[in-house]
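Excluded from the complex is one protein chain; the other protein chains are retained at their positions.
The first chain written gets the first letter, and so on, giving A and B; residue counts start at 1 in each chain.
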Amino acid sequence: MSIWEYANPKKFMQTSTLALPWVSGLAVVLLVAGLVWGFFFTPEDYKQGSTVKIIYLHVPSAMMAVSAWFMMLVGSLIWLIRRHHVSALAAKAAAPVGLTFTVIGLVTGAIWGQPMWGTWWAWDPRLTSFLILGLFYLGYIALWSAVEDADTAADLTSVLCIVGSVFAFLSRYAVLFWNQGLHQGASLSVDSEQHVSDVYAFPLWICIAGFLVLFVTLVLLRTRTEIRSRRIMALMARERTGA
Amino acid sequence: MIALLQRDLRLAFRAGGGFGLGLAFFLMVAVLVPLGVGPEGALLARIAPGILWVGALLACLLSLDRMFALDFEDGALDLMAVSPLPLEGVVAMKALAHWLVTGLPLVLIAPVLGLLLSLAPGGYFWLLASLFLGTPALSLIGGFGAALTVGLKRGGLILSLIVLPMYVPSLIFGAEAVRRGAVGGDAVVPLLLLAAISLGSVAILPFAAAAALRANLK
Partner (left out) sequence: MLQVHDLAVSRGGLTVLEGLGFALRPSDLLVLRGPNGVGKTTVLRTLAGLQPALRGQILANPDQITYSGHADGIKATLTVGENLGFWAAVHGHSAIDPAISAMNLTALRARRAADLSAGQKRRLGLARLLVTGRKIWLMDEPTVSLDAASVALFGAMLRGHLAQGGAAIVATHIDLGLPEARMLDLTPFKAAATRQGAFDEAFA
């Protein structure tokens, strides 16, 4: 029994049918717990007031925006090396989810930044990097939707994802070089002394876990949809050719 | 492979080959920007490095969709794939031809456009150097994008969506080098980073683009 068995579409459908209720349930529980705790049972910041509580949406979505791209990179590599269809379709399924997290991260950042920095948008390196990440997502999604043949689309988008990752990474450092920025440092980190206090941190960890499980739920759902639509396409193609 | 380079250059310089279009576009940008932002020299001098680099970027983009599309449509790409030419070499030669026809003329005309935009005297050397070292990466990244989108009907639009985000690092380092050079700052670091991107692109992108072409020829 190897892990690659789950790359078989049929096996994947069976397994995900069993897992989906549990995973989605866990996502709801974690999100409700984390957000309710964060929004209603944490003190207001002495400087930032209640605005600080947007951290519970902003930080997890920003983390997931980057993680989703990383997951797509892994999926693309698996497709190119081992040619497992589920892997390519999961990468395809993750892209719009990742783009949505990017947009949520940017919008909540703007809402948070407006009272703090006095402006909705600043060309701060982090904001700029996320904006550029959003552009990479757009190009990737556009390429998937433009190529007709499904396997060719998987090949092309996988190559794009790999090369794009290199350039997205370069852009991140180019942007840092370009402007040092006013964004605060990392909100959470294991080794740093300067991060948010524990009162805020515990619900934040729960929210991050919640967003992660939510991401898994959405990708599972969307991958199942992709597999089904591939199946429908194959049936329709057979109908057309009268075979 | 030299034969391919010769053929592509010949095609570019003959009627309808599109030589000079990018150059004319670059000129347009340099003329339109002062008309849009006003004639004040100090302001123009400040934004000149960015405008010149963005203009060069867009001028490069203009001719990218032709890089493989014409050979794809008339079957020449199929025949090259069957020939002894490695597709990686085809990509490299086509990117080189694109650079010679589009990138290099941009480098040569840029100082004249710098005059139009009141670029500070210290910036000219860095403008030439940064464009000379940076535009090869633009042609190669563009070649990669063109290889990805070669079979698509509305490839041009998606091509720019894919290519422009990848131009970001080159744009940042290129414009930064000129900006620093213009005010007498240290422009060597961004220039070296820019050259590093170009060298890395030469080393990696022909392989990625050839993989994309193979997928598209299937």
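Just so we're on the same page, a contact is a pair of C-beta atoms (placed from the backbone, for glycine too) under 8 Å apart; a residue touches a chain by one contact, two chains touch by 3 or more.
This is a predicted model, so every value here is computed, not measured.
Of B:Leu58, B:Ala81, B:Leu116 or B:Val202, it is B:Ala81 that touches the chain left out of the display. The residue touching the chain not shown here, chosen from A:Val36, A:Met116 or A:Ala237, is A:Ala237. Interface residues of subunit A with the unshown chain, by the touch rule above, are 8-10, 13, 85, 149-151, 227, 230-231, 233-234, 237-238, 241, 243.
In the full complex, subunit B touches the hidden chain at residues 2-4, 6-7, 10-11, 14-17, 71, 73-85, 217-218.
By definition in this document, only the chains that are shown with their structure count from here on.
Interface of subunit B with subunit A (complex): residues 141, 144, 148-149, 151-152, 154-155, 158, 161-162, 164-166, 168-169, 172-173, 176, 190, 193, 197, 204-205, 208, 211-212, 215-216, 218. Touching subunit B in their complex are the following residues of subunit A: 132, 135-136, 138-139, 142-143, 146-147, 149, 152, 155-156, 159-160, 162-164, 166-168, 170-171, 173-175, 177-178.
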